[in-house]
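One protein chain is absent from this view; the other protein chains keep their places.
Then we have subunit A:
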């Protein structure tokens, strides 16, 4: 069976909907499904490294290298030996001639033929290149960077979130790949778990809602079928957290019975298999531990939070979004914080968000559903004297800038930091007329909300110096264009030693649906 792009798109056009040719899996072999996916816009690196290469969790002297062997990326089981030896090499140059480390790691079918190599003994604060080889083939060359130690005068990083495959192409990741950044933070909703959406979309999911380990593996493989995502992974080391759609919409990690916990374990395992995540230590799969602190010299302490694994149900008087252990750990981190910028990678909005003045909270799946714990944490930030706190957030599919107060309903309450909620990579936001109508309502209903823009897609780039934290909102022109150019919509700053953000005067006239001032 041969499927060509023209025939498929013609069929879709005749039926008026792309979903007439999906799900790809129906009646197709994995090879045919891949062929069909490629005909509809997905593509892959040469086998067996179809899903590309990645690096993550950079530390001074160490970084994790990742790849996964998947000759047929959409197949539930790969036609590979049960364990495949994967050689890896790290060098000081892109040609891989000045080798500084090499080795071999086993890729087991039980872990989806993935490998995670925590390379040690590297120099701090420098760029390296790496590649894998297996089964007589060599992967593309990836680039990574270790964290520096000591005095650091500048750090730049990008944050991405919410990349629904069906909602557009990953021009934002193409932009991230080309950014001069030290690392990337992904804030979650890396995949979506539901079935095809149909309608007027540029592409779609490959099959129904994912439930099993085989399903989640296939879904991750579909998402990595966007060349720009693989390019961004290969260009920079990533830190990772997750939100709900890596498993199921709005789920609580501690809720649900055995059927859901089967699904959750499958989703967590597939996530681990497909991410450059460093696990081990006190944790044990299939429950990877995501929360951690990392330092970028004396300039930045990055705190990665996991707001899904340990949360209770929403809207309980004693509810928790962190879980008791992570909450205690976070408070200890605050107590021991060095004199630097403190950035929290926070998947879902921390700031209070009422829909209108005096109105109810818009979404209690975010921290608004865990009021007592939020007040406890922000109160602890204040009482401990932590300064220079910036929270970077995803999930909302729109950009917000909020200044954080211990009590958001009391404008005399202490300011303790700023939250930047970034545009999504592709996942759809509200319609433009909703944003126009509701931006001012949200602005007036939330005195701490300084800015809202919901009509665009992209990512944030943050630049930190000893004096200033700058957020640049990068936006793409069109999600339907995989090569869509990137521009800077506006920039915000936070000065060291002063709480509160302010917009750069040069871009203050840019489009937005709410701006205080």
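Miscellaneous remarks
FYI, a contact is a pair of C-beta atoms (placed from the backbone, for glycine too) under 8 Å apart; a residue touches a chain by one contact, two chains touch by 3 or more; residues count from 1.
Everything below uses one rule, namely that contacts and distances are computed from a predicted model.
The chain that is not shown carries the UniProt protein name "Phosphoesterase", picked from "Dihydroxyacetone kinase subunit DhaK", "ABC transporter permease", "Nucleoside-binding protein" or "Phosphoesterase".
When the missing chain is restored to the complex, the residue among A:41, A:198 or A:286 that touches it is A:286. Within the set A:41, A:61, A:256 or A:355, the residue that contacts the chain not displayed is A:256. From the options A:34, A:68 or A:116, the residue with contact to the chain not on display is A:116. Only one of A:106, A:199 or A:359 touches the absent chain when the whole complex is considered: A:106. Interface residues of subunit A facing the missing partner chain: 82-83, 85, 105-106, 108-111, 116-118, 120, 254-259, 261-262, 265, 269, 272, 279-281, 284-287.
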